[in-house]
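The next block holds one structure in the form of structure tokens; read it before the comments.
The other protein chains are all here in position, but one chain of the complex has been omitted.
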Amino acid sequence: MKLYDYILSPSCYKVRLMAALTGVTLDIRPVDFHPGAEHKGAELLALNPAGSIPIFVDGDLILTESSAILVYLAAKAAPEWLAVASAEEAARVQQWLSFSGRLTASLGGARLTEMLLRPGDIGALQAQGVLALRELEAGLVEQSLRGMRFLAANRLTVADIACFPYVALAPDGGVSLDPYPAIRLWSRALRGLDHFIEMPGIHRLHELKPEPHIEAGEA
Amino acid sequence: MTMQAMIDEWYPVGLASELDQTGRATALMGEPIEVVCDENGDAKVTGSNGRVLPVRVRYGHVWSSLGAPKKELFPIPEADQPGRRFVDVGVVRVRCSPLRAIENFLDIAHFPFVHTDILGAEPHTEVQNYKVEIREDVDEVWATQVKFYQPQAAKSASGGITTEYMYRVPAPTCSVLYKTCPPRPSEWDVITLFVQPLAEDLCDVWPWMALFDDTTSLTDLIHFQQTIFLQDRSILENQIPRLLPLDPGMEIPTRADLTSVAYRRWLKRHNYTYGAQLVAQ
Partner (left out) sequence: MRLSHGFVRGEALSCIYHGWSYAQAGNCLRIPAHPGLVPPETIRVATHVVEETDGVIWVAAGQPEGGPPRLDGLIPLRSLTAHADVAAIEAAAGVRASAEGVVDLAQSPGIIRLLLSAQTEGKTLIHVLIKGTADPTAGIAASRAAESLRRKAENLHTKGIAP
């Protein structure tokens, strides 16, 4: 399973994170997205005419939508992440997988504009990002009232992984996460998982390790 | 804030490899500028009223100035050394003072907490004594004999090593780092941070590298450096106050911060205050 990957892409990170959490080994092929625009070159356009990343290849299967890649990894390695125990759970998973596209368009767009100078109406992107975050916050509040810790169920599903990266990186696009306590708790729960991996902009939870005993001169 | 002293300095305004005839609309210290490739294939930079600004193409980048630079663009002799690979890392915009971007680049004490398991890791947090001076002959800030334990000092490093650094500040918004070169111990890798001040609290940062590394792919080298810088970006955007305080009192330096102390003193001495605050607020 080969992933055409960019280290700063939240959508590529979804795939890397899902693989790490479910113990799947990926063959990573780094793509010079910025500044090289390699995703717009002939080799990658042959795989994905849309000119976007990630691109996931397994045999003759080519997937270019991150949600589809998450579903594929889950179905292969960790079916419990698909949460099809009830009609409601299955629907919630689909609801948040689709919703994650709005996070990409709004918060992801704001991040590309603010950080990598891509053209965009930053005010509008940030405002749409705030609306999406409010929806996610309300969804998490309601889930917690139902006794559910995660977006679609009382356990992690692909929906959580689909939504987490663009949300956690919202500050990169100038959108603060301070107003969303339920999102922050959910984000911490994800970041505290065994086998969790980071990406630049998402810092290590240093509290997970005990205070080291340090003596002067030891370093 | 006085712009005058810094107006006569050179600043990066674009990648030489991305020069085209469409042009790049950008800004320098609040003034809109355009960077374009003219009919002769040369870089041309114009200011807001159409006036032609001085231009240099060096170290992978196009350089310009709003004023009349009194000095030539600072030398990086390693840029002409055979066998090195030159890496354009690409631009990253940061909502911070251009001076804060440089100061953070000069700091090693944050490595274990911000670049965890790459440039530093607990419990190896101690910053040992190093040497700092303002070299009067070249008018540059230098820090030498900076040593730090690094789990993965470079893309080419396998396993942790104690890395040695030398830092150089040849211009108010540019710094050159010389770093232990894992594949070639007798040489230094060169990693630079070129900062284009857009406003006092907004900058475009152009990292650039000149490395001895024949094995790592160019994309991996770019991704390694982008990883490091993007870890810094979220810190830089949250620093308070946004402008760099040049007067003592607001922030408490320790021995580990001697480079920063010298940098601030050097800025103040030259009136390099675009992006700085002088009186503690």
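Order of writing sets the labels: A and B. Residues in every chain begin at 1.
Keep in mind that, in the parts below, a residue touches a chain if its C-beta (ideal position, glycine included) is under 8 Å from a C-beta of that chain, and two chains touch if they have at least 3 such contacts.
None of these values were measured; they are calculated from a predicted model.
Taking every chain of the complex into account, the chain not shown here touches A, B.
Although one chain is not drawn, the whole complex shows that of B:Q4, B:S48, B:T162 or B:N238 it is B:N238 that touches it.
Looking at B:E18, B:E31 or B:E126, the residue that reaches the missing chain in the full complex is B:E126. Only one residue from A:A50, A:A124 or A:L205 touches the chain missing from this view: A:L205. Within the whole complex, the absent chain has one touching residue among A:D32, A:E137 or A:D160, and that is A:E137.
Not every partner is drawn; the one left out touches chain A at residues 134, 137-138, 141-142, 145-147, 178-179, 181-182, 203, 205-207, 210-211, 214-219. One chain is missing from the display, and on chain B it is touched by residues 109-110, 112-114, 122, 125-127, 235, 238-240, 252, 254-256.
We take it that only the chains that are shown with their structure count from here on.
Of all residues in chain A, only 6-8, 30-32, 34-36, 38, 114-117, 171-172, 174, 200-201, 203-204, 206, 209, 212-214, 216-219 touch chain B in the complex they form. The touching residues of chain B, when paired with chain A in their complex, are 15, 17-18, 88-93, 95, 113-114, 116-117, 122-126, 128, 149, 204, 217-220, 222-223, 226-231, 233-234, 237.
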